[in-house]
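This structure is in structure tokens; I'll ask about it shortly.
Omission of a single protein chain aside, the complex is shown with its protein chains in their original locations.
Note that the chains are named A and B in the order they appear, and that numbering of residues resets to 1 at the start of each chain.
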Amino acid sequence: MLEVRELSKAFGGLKAVDKASLDVAEGEIVGLIGPNGAGKTTLFAAIAGFHTPDSGRIAFAGHDITGLAPHQVCAAGMVRTFQITQPFARISVRENIMVGAYFRTADRREAMHLAEAVAARVGMTSQLDRQGSDLTVAGRKRLELARALATRPRLLLLDEVMAGLNPTEIAEIVEVIREIRTAGVTILLIEHVMQAVTSLAERVYVLNQGRMIAEGTPAAIAENPEVVEAYLGHGAAKVLRA
Amino acid sequence: MLDPQIILAGVLNGLLAGGIYVLVAVGLTLIYGVLHIINFAHGSLLMLAMYAVFFLWKLSGVDPYVALPIVTAGAFAIGFVLYRGVIGRWSHGKDENILLITLGVSIIADNGALLFFGGDTETIDVPYAGKIIELGAAFLPLPKVISCAAAIAICLGLGLFMARSDTGKAIRAVAKERQGARLVGIDVEHIFAVSYGIGIACLGAAACLLMPTFYVTPQSGYAFVLVAFTTVVLGGMGSFVGAAVGGFLIGITESIGGLLLGEQLGQIGISLIFILILLLRPTGLFGARA
Partner (left out) sequence: MRNAALAAALLAALVYPLLVPNYLITVGMLMFFTAFIGQSWNVSGGFAGQTSFGHAVFFGVGAYTSTILHVSYGWNPWLAWPVATAMGGLVGAGIAFLSFRAGLRGSYFALITLAFAEVFRIVANSAGFTRGGLGMLIKADSRFENFQFATPIAPYYLALALCLVSLAIAWWLTRSRFGARLVAIRENEDAARALGIDVFAEKVKVLTLSGAMCAAGGTFYAQKYLYIDPSIAFGIDKSVEMLLVTMVGGAGTIFGPLIGSIALTTINELTRNAASVFPALKNVQPLSLVVYGAMLILIVARLPDGFASLLKRRHA
């Protein structure tokens, strides 16, 4: 469904993403992991149209979407969330989600119904009338998810929706994401913490210093010495094996 | 086509006016470079300083050039207090907010001036006003030459202060990396207030240099604010070299524009430059790439 080929993006002299490729098939949950500063968010931003890639190609559902603007990418059926949550602070949660819902309908009543339905799916029904700025971290993460979901995407790009949450909250949101997939939405998610991904993703890509260094099942990835070194530093794999 | 001699005279006159624009713009660019705020009150505070020079002369007979140290020091104090009391306290958050707050300051200043000083145009008659220096075909008014030279000297002095003194080094450190500056023990809020004070002190000096040949009305602030912003945007926000080059370019543009298009239409050059720079090259001539 999503095909990224040899994508590169540099800022000044720094190559944030260097010839990275990845594939996501319809109905999958795919993880993208890597240490801090690996270029995950840059890659995400490029896929979602926020950065124009320097080179490489992005295809979604058979169409070339390289270089399209974010609203065009959204129209194609792919939408991202933000690692640093970006709520519309001075309006209610309902109105926040309605902004997403308005993408599919111009009718206010319909948008409101859709927003309330989505809120129920992510467990925010009780918070519909709160202001965007009044939410806790967990609430903001859910709101990111809800707003994106309200645009009725075919593929969701989730940027660290679990970062900053406690174990209970993580368990809850993992459940929500599973249900979203069951409802037919394909998911590509970035996580910094490997553990969070293993319980969700069928396949995992590992990005390090802008390059894709490994791909496979979570179990296989955890064994991969190159991945271990990327996370723990040079020589770590040897030490662990010994 | 105009006589090249007249054009040359226009350029020279433009350069003389430009020297003072440099001083005004250096103040604005310093405030932007260090505090990252756009000081919309810049023109209005200049206008108030010009009234201060005018009243010192009118009530106590102080020559504008003699008043320079007093007005500059006073302007520094007012800038420092204004930052501590109003601008600094609320300058956090969205950049439009601080723009609106400095707009509020300028509304108060402009209308306060109208309220207390009336709407008349005020000028100072100095005995040396009519003295002329002949330079080829150009007749340059002596006070303009003195003012331009003084403005350049003050800018160079400020540059030296920024490069050599401890305070200057601290200001540059804060401009570059305020978190880092805080970590090494610099009182960042104090540096902000000092920087704003220096920016306004530049206006105090500029007012003294302007008054021998210029006039002041409560609308003078508005007339200068666009000139100052255009200078700074042309040179690149936050760049000192840019403010210097920009100031002279604007002075020449204004002078030549007046020659070619007439007094009224000639002013259009400044606004057009401002618009074109923002649309085509927002970093200006010397600004760092955003």
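Methods note: a contact is a pair of C-beta atoms (placed from the backbone, for glycine too) under 8 Å apart; a residue touches a chain by one contact, two chains touch by 3 or more.
Computed from a prediction, not measured in an experiment: that's the story for all the values here.
Considering the intact complex, the chain excluded from display touches A, B.
Per the touch definition above, the residue from B:13, B:195 or B:267 contacting the chain not shown is B:267.
Contact with the omitted chain, checked across B:119, B:136 or B:185, is made by B:119.
Note that of A:1, A:33, A:48 or A:214, the residue touching the chain absent from this view is A:48.
On the side of subunit A, touch with the chain left out of the figure occurs at residues 48, 50, 69-71, 74-75, 79-82, 86-91, 95, 98-100, 102-103, 105-106, 108, 111, 132, 147-148, 151. Residues 38, 86, 89-90, 94-97, 99-101, 103-108, 110-112, 114-119, 222, 226, 229-230, 261-262, 264-265, 267-268, 271-272, 274-275, 278-280, 282 are the ones on subunit B that touch the missing chain.
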